[in-house]
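A single protein chain has been removed from this complex, and every other one stays in its place.
So, subunit A:
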Amino acid sequence: MYSLKHLGVAEPMRECEYSQISTRSSTPMESPHKRKSLKKKWQAFQGRNKFYCDGRIMMARQTGVFYLTLVLIVVTSGLFFVFDCPFLSSHLTPAIPVMGGVLFGFVMGTLLRTSFSDPGVLPRATPDEAADLERQIDVANGSGTTGYRPPPRTREVVINGQTVKLKYCFTCKIFRPPRASHCSLCDNCVERFDHHCPWVGNCVGRRNYRFFYMFILSLSFLTLFIFSFVITHVILRSHSIGFLSALKDSPASVLEVVVCFFSVWSIVGLSGFHTYLIGSNQTTNEDIKGSWSSKRGKDNYNPYSHGNLFTNCCAALCGPLPPSLIDRRGYVLPNTPLPAPPTNGITMYGATQSQSHMCDQDQCIQSTKFVLQAAATPLLQSAEPRLVTEELPLPGRTSLGGPCPSLLLGQPTPPTSTPSLSCDGEIIPPHPSHPPEPPHLHPHAPHHHHAPHPHHHFLTPEEAPSPPGMLPCGSPLSHSHTVPFYHPASQDSLHEDSVRGLVKLSSV
């Protein structure tokens, strides 16, 4: 029987260390002196994020556009304060630079807060949880896994009278909560996923949506503010010295007007769009998919809406701010259950749970079996397991080989999609039966101009968020990952390839 005495403070530390030695010989022994060598959790984080300031700052991998945003805002505002404000404060009122300053400060604050905070990333499942879920799913679906496409893993739940489907995320090995989505750029499941915004260099989700909204709202005001006052400045000046000489006197004004003119349309439009979303308590993802639109059915309504506009707004902007679930700055202790490594369709259905446990020879045998079974693309297959074993022991590292398969592994769908074989630029194909992440690929075109302001990331695969050099390396991996479960009958070229491959194999 376990008694309270064992829980008591009197338990000597020595005994704990002794049992540590006896039971955990495989993990490194941690002593107080080795505290410095303990890794922090952000260093072992499995998503594709960048961390700064010892885990305090968290951003997406591609931050180039974020720096552009910063430069645009700082330079334009700087030019305004330097060239226009002196004239305006002397001729009109000094309140103008003050207000401008306050607006600028607010814009920068909200921008940095949006970009640097955790959007609401869901940590990946521990191996025990993943195994438990697998068992439940197998029981529910029956064990008819012969290597072909398994039934999709979904759970249905009724929320406020609406049936919502919860999808299983193969990367994170969890059933995604409602409104959560997996961001393929960051390779994380994010709660209440809105979209991935390259302009702020981060995903927009539950924890930073209000900052994002404040940012675009205040930026709209700042843009309009600068635009109107620069024009006022030029007009006032041109009263005395003529229009052209006024422009010559303050050339910066021209630049500011141009920048503001082009930004105003997209930013004000975006603010309007998000105001609508907040009022109806929807995410960009849901709006684009039309999840709650009445066009889907007469009884289709948004189960998350609080009913009235005011409550929806207050809930979104002033509701409680949940803490980060990923504990970036905590230490990775020897016993901390690290999330299970991401698996692909092969390991999920039929093969081993985790390839790292297999020796290379076994993997070769396994892969050969798959080739024979599914008549898939061949020789590349034998190369694949090696790559996977190499990258698995380094979960935290963002190696070149790592993101590539994980980009594909990031797909929640079983890897049977045709487009993934084509690998000619679209690493993130929209799978017809699972309209998932790709919603945030779609532009906001129906709502407003979007040319300067792409909130979708269908641009980014071409811009190569993952190193461009990986596209070629991506193809063999994708072939080997996905093809075994592909029905060759539907693709003649694939059939040819596989026949060729089998011939090659037999000659080895």
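What we mean here is this: a contact is a pair of C-beta atoms (placed from the backbone, for glycine too) under 8 Å apart; a residue touches a chain by one contact, two chains touch by 3 or more; residues count from 1.
Going forward, contacts and distances are computed from a predicted model.
Chain not shown in the complex: UniProt lists it as "Golgin subfamily A member 7B-like isoform X1", one of "Golgin subfamily A member 7B-like isoform X1", "GATOR complex protein NPRL3", "AP-3 complex subunit sigma-1" or "Cytoplasmic tRNA 2-thiolation protein 1".
Only one of the listed residues, A:242, A:290 or A:334, touches the absent chain: A:334.
When the missing chain is restored to the complex, the residue among A:140, A:159 or A:254 that touches it is A:159.
Panel shows subunit A; residues 1-9, 11, 13, 15-17, 19-20, 22-24, 30-32, 35, 105-106, 109, 113, 122-123, 125-126, 128-129, 132-133, 157-160, 164, 166, 174-175, 177-179, 191-192, 211, 214, 303-304, 306, 311, 314-315, 317-323, 325-327, 330-331, 333-337 of it touch the chain omitted from the view.
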